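Missing here is one protein chain; the remaining ones are kept as they sit in the complex.
Moving on to chain A:
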Amino acid sequence: MPPKLAVWKFASCDGCQLSLLDCEDELLTLAGEVEISHFLEASSMIAPGPYDVSLVEGSISTPADAERIRHIRRVSRRLVTIGACATAGGIQALRNYADTEEYRSVVYAKPEYVATLAGSTPISAHVPVDFELRGCPIDRSQLLEVISAYLAGRRPGIPDHPVCFECKMRGTVCVMVAHGTPCLGPVTHTGCGAICPAYGRGCYGCFGPATRPNLGSLKTWLGSIGMSRPDVDRAFATFNVAAFEEQPDDPP
């Protein structure tokens, strides 16, 4: 029997599971190696669990979803989160720092109809997670690496250095040093291929914090090249807001 792969969705934009369908050259090969047993966006065929590998997209933000992820954990041998929502709560975690009641009334005419938790939390706040794949969105080749690794029974080979390393490997001139462009690359987890600096813009942190980032030093730098404090705070308060909030400002 081929191993069973399942894909699950919580609060998210669908982009990370779309990354699997964006593997145009590999999709049919992958489908020959695994049984895609539960992937609602791609097929109405649903095979019962247990599943060998579950890919989970999205954050937990409703009482029903908090229950559903516990069920998914029970029927999954390996559970891998894909993307910033599942790994860090996503941009919708901005509500964790605001008044959810007030948010609800801004968006909905009859807010009392909307069932929601006060916060948007990562999957790991609810169940044990075997591997967390970063990115808003995730990188296709990293996704294939993680799936291949679990099929082969090894740990995924996903580096955890900052984006700066990738700029150096690509030969991209440092946008902050050379042009004074604000860049979160020094504290951001690698994985995207350092695309933003290659296009002349600073990294905006969509892969979340690197391991032991020196946030305090970077914030000082950003101030010295002309960013106001509110601008600096907003720069960290986007797609991985909850993960950056957890990091100390002091050097590690």
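Points worth noting:
Keep this in mind: a residue touches a chain if its C-beta (ideal position, glycine included) is under 8 Å from a C-beta of that chain, and two chains touch if they have at least 3 such contacts; residues count from 1.
Methods note: contacts and distances are computed from a predicted model.
When the listed names "MBOAT family protein", "ABC transporter permease", "Haem-NO-binding" or "Ni/Fe hydrogenase subunit alpha" are checked against UniProt, the chain not shown comes out as "Ni/Fe hydrogenase subunit alpha". Checked against the full complex, the one of A:S61, A:S76, A:N214 or A:Q247 touching the unshown chain is A:S61. Of the options A:A88, A:V163 or A:C192, the residue whose C-beta touches the omitted chain is A:C192.
Only one residue in the set A:G15, A:G49 or A:P156 touches the chain that does not appear here, and it is A:G15. Contact between chain A and the unshown chain involves residues 9-19, 21-22, 24-25, 27-28, 31, 36, 39-46, 58, 61-62, 64-65, 90-92, 94-95, 98, 102-104, 106-110, 113-116, 120, 136-137, 192, 195-196, 198-201, 204, 206, 231, 234, 238-239.
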